[in-house]
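The complex appears here without one of its protein chains, the remainder shown in place.
Going by the order they are written in, the chains are A, B and C; count residues from 1 in each one.
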Amino acid sequence: MITAFIHQFSSAKSFVNITEKLYPFFLIVGVSMLILGWTWGLLFAPQDAVQGNSYRIIFLHVPSVIFAELIYFFMAVCALMHLVWRVKLAAYLIKSAAPIGAMITFMGLLSGSIWGIPTWGTWWQWDARITSTLILFIMYLGILTLHGSFSNLEKADRLMSILVVIGVVNIPIIKKSVDWWSTLHQPASISVSGGSSIDPSMLYPLLISVIGLGFTLIALGILSSRSYIFTREKNKKWILEHV
Amino acid sequence: MFNLAFDNFNEILDMDGHGIYVWSVYLIGISIIFLSFLIAKKRIVDIQKKINKKNASS
Amino acid sequence: MKLLSAQNITYSINENKLFHNLSFNINSGEGLHIKGGNGSGKSTLLRIILGITSPSKGFVETHAQDLNISYLGHKNAIKNYLTPLENLELLFNDAELKIAFEWLRKFGLFDLQDELTASLSYGQQKKLALIRVLARSSDLIILDEPLVGLDQATADQLTSFLIEKLSEGVSLILTSHINPMIDCRVLDIGANDA
Partner (left out) sequence: MLRLVKAESFKLSKKLKSWLGPLLIMVLVLIAFPLSIDISQFDLAKFYFSIIVVSLLMTSFVATEGMFEEDFEDGSLEQEFLIEKDFYKLVLSKIFVYVCLIGIPIAFIGALFSFANGVAIGSFASVFLLLSLSNLLLFNLFAFGNALSINKGAMLGVLSSLPLALPIIILLGTAVRSIQFGDGFVAIITLMTGIGLLMSAIMPLIISAALKTHID
């Protein structure tokens, strides 16, 4: 019964129909919140006492890093759905989310590196967070490479899902062990984002940027999943309504 | 909370010497996101054309 | 006795339908010949019957417990860095090995048993692979294009072996793009032949 329920709401056709209507909403809300959050953060939020103005990178860096991981977890949920209930749409979503995940992880790495120049005096530091983000980035690329290597796309979907699930089990292990390693070898690592003690005047624009980037990425995801679904289901009749 | 943190436009650009880092990060970030949207749009148009062509010929 | 039944089997690969709504039964002691052109999905159908490939729709049901199936497909599962003898020893227990040796003699491979399998000709390797099926007792024998690469004498030996097995109550599923080598029911899955 569960299977029947899931399959009814997970056909590629209804997904395309629903997301087509939601797309403008996510795009407009996402982009305007990003503009609001970033303008606020860049121009109005006060200077950081320790890091001066360079901390303003936080409004792009932190949302990127958050979604670098969230997208992977989203993919893992889809992978489970694909493996357990054989939902095809789930595999399509993984395949369309992975490039976005790689892109946003790259953005997080790049912004972190550039941020490192004024704060640490070097663009690369063997810091726990950076190292595990780099590993995450390689994992995204590995997933994409794996899927691209098989001509039988249904096989590729399943193998990719297996890898994603194994990967998500490993992410906390990687994070923990890298953390462990870094505290062993690097007694005084510089803590970047202030954590709980962050001032509201910095926190609000940060939150707005996070939500804004989230909505923007959902909009992007809708677009890229639509193109991928069209590619995979190009022989189905329902596609003709959308071309 | 809603006062400009800077006195003039030059200060905004300069940000005490950190401006180049801050602004390049945002410039690169925005262009990456914008480009991804463009690529996704183009992919949809491409596949739609392909499907149309196939249906027209058959 | 009903051994196995297939219900409404449909199979598609990358959204292209290979075959559609096939249903059939196999009783013990009965043969089935699957006929079809290149790319019609004969091998895939066999793999679905074997449970290796899962069909897009429909299902295959086995009615006997512990159905003992011997199968030989296009891939012959022979290790070419081992000798024929070593290959057989990996497969069989002592009783089966005795029968396997008889077949080695019949197929003229006995003198070659200590050569490297890689140095054997394609036909000889195919015969060696066939012994996997011939030396083991089973309830159902499934062969994919069994005659390809075999000389006439071996083909005749194989045919008479299969006829004998049929009379002993063993079921048989064969495929080819030509007419059946033994007298049995034919399932034509169409010629997707170019």
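Convention: a contact is a pair of C-beta atoms (placed from the backbone, for glycine too) under 8 Å apart; a residue touches a chain by one contact, two chains touch by 3 or more.
All values reported here derive from a predicted model rather than from experimental measurement.
Missing chain touches which shown chains?
A, C
Which of A:S14, A:S177 or A:N235 touches the chain that is not shown?
In the complete complex, the chain left out is touched by residue A:S177.
Among A:I57, A:I94, A:L109 or A:I143, which one is in touch with the chain left out?
From the options A:I57, A:I94, A:L109 or A:I143, the contact with the absent chain belongs to A:I143.
Which of C:S40, C:N76 or C:Q124 sits in contact with the chain that's absent?
Of these options, the touching residue for the absent chain is C:N76.
I need the residue numbers on chain A that touch the omitted chain, in ascending order.
Answer for chain A: residues 135, 138-139, 141-143, 145-146, 149-150, 155, 158-159, 162-163, 166-167, 170, 173-174, 176-178, 180-181, 184 touch the chain left out.
Name, in rising order, the residues on chain C that touch the hidden chain in the full complex.
These residues touch the chain not displayed: 47, 50-54, 69, 71, 73-82, 86, 90, 132.
What we mean here is this: only the chains that are shown with their structure count from here on.
How far is the middle of chain B from the middle of chain C, if each middle is the mean of its Cα atoms, in Å?
Each chain's C-alpha centroid was found; their separation is 59 Å.
So, what's the distance in Å between the C-alpha centres of chain C and chain A?
One centre to the other, that is 49 Å.
So which stretches of chain A touch two or more other chains?
234
Would you tell me which residues of chain A are touching chain C in their complex?
Per the stated touch rule, the residues are 152-154, 232-236.
What part of chain A is in contact with chain B in the complex they form?
Interface residues on chain A, with respect to chain B: 38, 42-47, 52-54, 56-57, 60-61, 64, 99-100, 103, 106-107, 110-111, 114-115, 117-118, 200-201, 216, 219-220, 223-224, 226-228, 230-231, 234, 239-240, 242-243.
Which of the residues in chain B come into contact with chain A in the complex?
So the residues of chain B touching chain A come out as 1-6, 12, 15-19, 21-22, 24-26, 28-29, 32-33, 36-37, 40-41, 43-44, 46-48, 50-52, 54-55.
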